[in-house]
Every structure is written in structure tokens, then in C-alpha cells.
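For this depiction, one protein chain was excluded, whereas all remaining protein chains were kept in their positions.
Right, chain A next:
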Amino acid sequence: MKQYEVKNVPRYFEPHVNDCFANAYATVLSYMGNNPNFILTDYLNFMYDEQTEHIGINFFFRATPTVEFSEEELNSSLELAYLPATSMFNKTSPIDEVTDKDKVQINMYIHEDQDIAFTRLKERIDENKPVIVAVDLFYMHFHRAYQREHGLHAIIVTGYDEEKRTLKIIDKYKLSSSDFDGEISMDEMSQSRLSECPLNNPMVGEYKREIRNLWMEIDIDPDFKMNVERIYSIILESCKRMKGQREVLGHECGLNRMEAFRKDLLLKKESFMDRKLDERETYLFKTYYNSAFKSISRSRMRFKVFLEESNLAEKEDLGEVLEQLENALKRWDICANLSLKLGIKKSIKLVDDIVRQLSSIIDIEGEIINKLTDISLTRDLVTVSKNIKDQEM
């Protein structure tokens, strides 16, 4: 009977993280000595699809009945990380191998066999590598959702004790009221990892999201380095996306999509005039847009932290951008609260307030993108002239 625990794993939580998965990735990245505020920075962006009414940042926020994702779906947001498609774990295929040495690799594995999943978990822990594991909160005794609500959640396993049949876990994603650091039984974990995770919402109806022992392994090449060029790549790509010069997952994105969303909200308001909001529409505002706007607000906060920590030479020029990002993220947060209030009160006139905030956001984020483009172009000119000088010498 064996036991082992990875020591000194940080109890990481920052309010600007994307979600519980990102918080778990950030925990492991910090443990590995990397700054998650760079690696987990996603591009500044906005997406809107009229057909489904979904919005998003670099992918759409939507209910999905699976934990399996394609390579394209998993790689639309992050410059510095590579996620291969979710795959069935196979011990004989190359594992622990980093495909792109310039990126942090996050492998998402599933396996129906609990023993294989647990054996792999123990192998990684024995190598001092904490493992990120997906669970159904319905079976997690420490969470307020215990025996009340199903939901996919990510936690970090740092140790195991075969004799006591327990696992040491960390769950510090406080945005969903998680704050646990201790032991749970292997039985509790098994039930949670094999849950069918039945879910229901008025936009899609009833569906299941089988967890299938999903787990994530993070590996980094020893030569992986963060440098200023990579910071500029994130800024430049953000500018292109926001200007509508890039398609993401086959969809247009950026400020024009924000304007289309704003106009469609006004059309919606017209259609609400002579009737009450139905269950789906109430859910759309009270839950879906509320949560999506909050996520977008956090993404603007992430981008602000990323710029603050980037230590770029153009620091003075960035001062105004940082102020505008702060302004934008507050307005996205106000949109989230207004949307929730609309869903509770069913007061259609609140659409006007959301639309007014969105108009301001479009102006502010347009200015942010113009300034960041100028900073990037200046940087390019300096680099080109330096290269010419170097060649002449």
C-alpha cells in the first residue's frame, strides 16, 4: 500500500481567471514556476451568432453535451498554450511529450476504465506532477451544490493514500463558492468522475454531460521561454480579431459583431413590447447573458493584468489603455447586473440601459484597439529600422 503527496502546490485563486479549469491550470502552472497571467491570457475579442443568440470571447458560451473537443475548438484563445484534441488515454502512445516546444501543452484525456484513470493519476503524482481532474459537484461533499445541483468542475489532485483510500485535493475556485483543501475518499471521487452529469436549461432542454474520468496533464519543455515578441503577438492578434480581420471557428468577430449584437437587442426589445418574456427569454437574460457578460468583464480584467505585468517599453503609452480597460470591464459588469435585473423584474426598459452601456463599450474598446495598434506598429517600425541598421553595419 502506497501513499504520496506533491508538496508546495500553491493555493491559487485570482478573480480574473476565466473559469474553474483556468484556475486549476493556473495552480499547476504556478507550481511549475510559470506566470499564468501570461500563459492563460486569451486574445481580446467578442463573438456573436444571430442564429443561436450565443455570445463569446474566442469561442461561444454554450451548453455542450460532451467533454470531448476538437483541436480547433481548444486552440482558439491562447497564444502560449497548445491543447491537442481530447483523446482516449492510451499508455502505449507517446505521452508526456511536448508537441510544440514554444507552448505549454495541456493534454485532455478520458477513459471509461476507472482503474486505468486512477493508475495514471498516481503515476503523475509519483512524478511530482499535480493532476487536474473533472468532477460532478453533485457528489463533492464540501461544495454547496452537493446533492443539489449537477455541474462539471475542475479540481487539483495533489496526493493519494492507498491504505486510507483517500485523495488530497485543492479546490480554490472561489467564483463558484469553492474553497476546499483537504482529503476526500476515493469512492466519492470515483462516483464524481463517472457521473453522467444530467443538466437542464430552457435554451437547450435536458441533456447529459458524461464526465468519463476526464483529466488534464500539463507539460512544459525546459527551454520554454516568455519574451517580449510573444507579448506583442498576443496584442497584435487581439487587434486583428477586434477589427474583424480574423475569423474564429468560422465566425466573424470583433467590434462589428458587438454592434450587431447591440442592434439585435433593440429589435428584441420591440418584440417584447406587447407580451411577457417567456421562460427561454427570461433564462437568456437572467442566466445566460448575466454569466456571459461577467465572463467578458473578467476577460478584460485578465488583459489588463497581462498588460500591467508585461513591462513593455511603451509603458507610458499604455497608461490610457489600462484606464480604458478598467472602464470597459466595469461596464461589462454593469451589463451583467442589468441583464440579471431584467430577468428578475421582467422590465423590458432595462434593455435600453444594456444597449446604452454596449454603445459606450464599443467606443471605448475601439479606442483601446486603435491605441494598441499604434503601439504595435511603432514597435514594428523600430524593429525594422533596427534590423536595417544592423544589416548596414
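Quick note on the criterion: a contact is a pair of C-beta atoms (placed from the backbone, for glycine too) under 8 Å apart; a residue touches a chain by one contact, two chains touch by 3 or more; residues count from 1.
Note that in this section contacts and distances are computed from a predicted model.
Visitor: Mind telling me which option in "ABC-2 type transport system permease protein", "Metallophosphoesterase family protein", "Acyl carrier protein" or "ABC transporter ATP-binding protein" is what UniProt lists for the chain we can't see?
Guide: Per the UniProt record, that chain is "Acyl carrier protein".
Visitor: Would you indicate which residue among A:N90, A:T119 or A:S177 is in contact with the undisplayed chain?
Guide: A:S177
Visitor: Of A:N107, A:S178, A:N290 or A:Q324, which sits in contact with the chain we cannot see?
Guide: Result: among the candidates, A:N290 touches the missing chain.
Visitor: Just to verify: which one of A:L338, A:I362 or A:I375 makes contact with the chain not shown?
Guide: Going through A:L338, A:I362 or A:I375 one by one, A:L338 is the residue touching the chain not shown.
Visitor: Mind listing the chain A residues that contact the chain we can't see here?
Guide: 177, 290, 294, 330, 333-334, 337-338, 340-341, 344-345, 353, 357
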